[in-house]
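The following block contains the structure, expressed as structure tokens.
Every protein chain of the complex appears in place save one, which is left out.
Chain nomenclature is as follows: A and B, assigned in order of appearance, with residue numbering initiated at 1 for each chain independently.
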Amino acid sequence: MAIQELKINTGRQGLYEITDEISGFITKNKISEGICVVFTPHTTAGITINENADPDVVRDILFGLEKAFPDRKEFIHSEGNSAAHLKASCVGSSVNIIITNGKLMLGTWQGIYFCEFDGPRSRKVTIKVIVDADL
Amino acid sequence: MAIQELKINTGRQGLYEITDEISGFITKNKISEGICVVFTPHTTAGITINENADPDVVRDILFGLEKAFPDRKEFIHSEGNSAAHLKASCVGSSVNIIITNGKLMLGTWQGIYFCEFDGPRSRKVTIKVIVDADL
Partner (left out) sequence: MAIQELKINTGRQGLYEITDEISGFITKNKISEGICVVFTPHTTAGITINENADPDVVRDILFGLEKAFPDRKEFIHSEGNSAAHLKASCVGSSVNIIITNGKLMLGTWQGIYFCEFDGPRSRKVTIKVIVDADL
């Protein structure tokens, strides 16, 4: 199955919804049953699934991550972005979504987000599907 | 391969072990080798793997998450459950478990848990297996 790469130009910090791009990939490739892996190849960014109805949720998630993983004077990494690396490992580099009947099995309020923790940058996300061979 | 949905009625916050239900799905469907994806379609809940021997571990995990991601007066999401959304993105919406010789490859002390961060609610978990086609 083909792999698709998305490109995202980001601001300093932010969550960028990519649900439509991933749904479009499933539809275009006529995938019926399988698993979709959404992966980002960066070390100061992540992928998460969370609410896409009220944008205040995204704002509060970024605020809460900043409080839990603030920049600290004890950090020694010379680029000064250790908090972004920490958020990346907490949120994770990828998510899995189940595909059935040709659609992503997301909940009513779920959206898929690219998480920028150390922008602005030009970023990539890779989408890969493993189709169910046992049907 | 069939998909199975579990239903869980939760309390306010809690970790609910679902290992037996997932093992039962593997056995019932006679799956020998593959990957099992356990996914929850909610944005204030998660799936994690942790110790299932001493219930105090689960209690301490919930306590520690509450300390790291408390409710904050600066949160603006009007439903007032931003801390639960934050915990969901930290813990994650899904886990993967390797299946071999017809069994989940879990460690001795590992159990699979549905994590409720904003109950009580009626919740769902979806189980999907990708069988290994290359055998």
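Annotations
Simple rule for what comes next: contacts are C-beta pairs under 8 Å (C-beta built on N, C-alpha and C of every residue); 3 or more make two chains touch, one makes a residue touch a chain.
Computed from a predicted model, the values in this text were never measured in an experiment.
Of the listed residues B:31, B:83 or B:97, the one in contact with the hidden chain in the full complex is B:97. Hidden from this view is one chain, which touches chain A at 1, 3, 35, 37, 39-43, 68-69, 72, 74-79, 82-83, 85-86, 88-90, 92-94, 96, 124, 126, 128, 130-131, 133. By the touch definition given at the top, chain B reaches the unshown chain through residues 33-35, 48-51, 54, 56-57, 59-61, 63-65, 67-68, 90-92, 95-98, 100, 105-110, 130, 132-135.
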